[in-house]
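Moving on to chain A:
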Amino acid sequence: MTVIQEFEKHPLAKYLRLERFPHIWCEGCGDGIILNCFVKALDDLGVNMDKLVVVSGIGCMGRVAGYIKCDSFHTTHGRPIALATGIKLANPKLTIAVISGDGDLFAIGGNHFIHAARRNVDMTVICSNNFNYGMTGGQVGPTTPLNSYTTTTPYGNIEHPFNLVHLTAAAGAVYVARWTALHVKRLTESIKKALQKKGFKFIEVISPCPEIYGRRNKLGKSIDIMKRYRQISEIRHGYDPAKAEITREKIIVGEFIDIEKPTYGELLQKQFLKIQKKMIGG
Partner candidate 1 sequence: MEIRIGGFGGQGIIRTGLILATASCVYGDKNAIQTASYGPESRGGRCRSEVIISDEDIDFPKVEHPDILVAMSEEAYLQYVDDLKENGILIVDPDLVPNQRENLEVRMYEVPATKIAEGLGKKIVANVVMIGAFAAITNLLGVEDLKESIRRNVPKAFMKLNLTAFEKGYEYGKSLLKS
Partner candidate 2 sequence: MTVHREVLTGKHLMQGDVACAEGAIAAGCRFFAGYPITPATEIAERMARRMIEVDGMFVQMEDELASMAAIIGASWAGAKAMTATSGPGFSLMQENIGLAVMTETPCVVVNIMRGAPSTGQPTEGAQQDVMQSKWGSHGDYEIIALAPASVQEMFDLTIECFNFAETYRAPTFLLADGFTGHLWERVVIPPPEEIKTVERKKPVVPPDKYLPFKPDEDLVPPMACFGEGYSVHVTGLTHDELGYPKTTDPKIQRELVNRLCQKIRKNSDRIIRTYEFMLEDAEVAVVAYGIPSRSSLSAVKMARKAGIKAGLLRLITVWPFPEKKVEELSNNVKAIVVPEMNCGQVVREVERVAKETPVHFLSKIGGEPHSPSEIFEVIRRAAKT
């Protein structure tokens, strides 16, 4: 039996482009776990795959768009959210998931991220946060902790990192959660919740990068990193995202924001009906 035939027996295989496997991710990487949780959520919800579009940018996590069997767009670096905005507004019937990395979404793509959140465009954004640019060999990124080592911070990082959940909440997202790659069940539930909710939804996933970031910062193998997640993560639903920082001693996880707010599409539809009525009336 070939590897592909072996894969085909997996209950979630139908959601994947099997001919694209094996994937490019390193052993112990969290990105495969995120993909797994995402397709599990699709399966649980019975999502219509013909109406789902997965959009990603550039980076390790960016390759995910090519692995899921639905319409998918692997965009230029940093632009998945801007492109996804175009897709969603042009065809509101589509369900949009943007899955990408911390560098793609928050460095080069930071401006698009905050503005899509502000507009409350209906999409689910999942960020694999591995604290560095893994694909290009481990450079400093917008979430790299102070004093960490990367190839472009050989003497230790002197930039303060973003707290992504705080940033996203401030920008206006209706749903903000953080999990680690260890929390597969909770992450899956969180993705399900986000996919069913309307508006701009954000899930940060703290993800191990044992081969690149982990090695340079002596974090051990993936299993060691996962063990550490178990020791230091603390579930605090409803916690103030401003205080939900990530330190060496503690990772606060949970659902921080879950509110209702009219989406861009809903407000537009309201305006549209008003204008149409006025036009027909006079």
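The set was built so that all candidates are chains of the complex that A comes from, given by their letters.
We adopt the following convention: contacts are C-beta pairs under 8 Å (C-beta built on N, C-alpha and C of every residue); 3 or more make two chains touch, one makes a residue touch a chain; residues count from 1.
Predicted model only: the values in this text are computed from it and were never measured.
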Legend entry - Touching candidate for chain A, same complex, options 1 or 2: 2
Legend entry - List of chain A residues in touch with candidate 2 within their complex: 17, 19-20, 49-51, 53, 55, 65-66, 69-76, 78-79, 82-91, 93-94, 111-112, 115, 268, 271-272, 275, 279-280
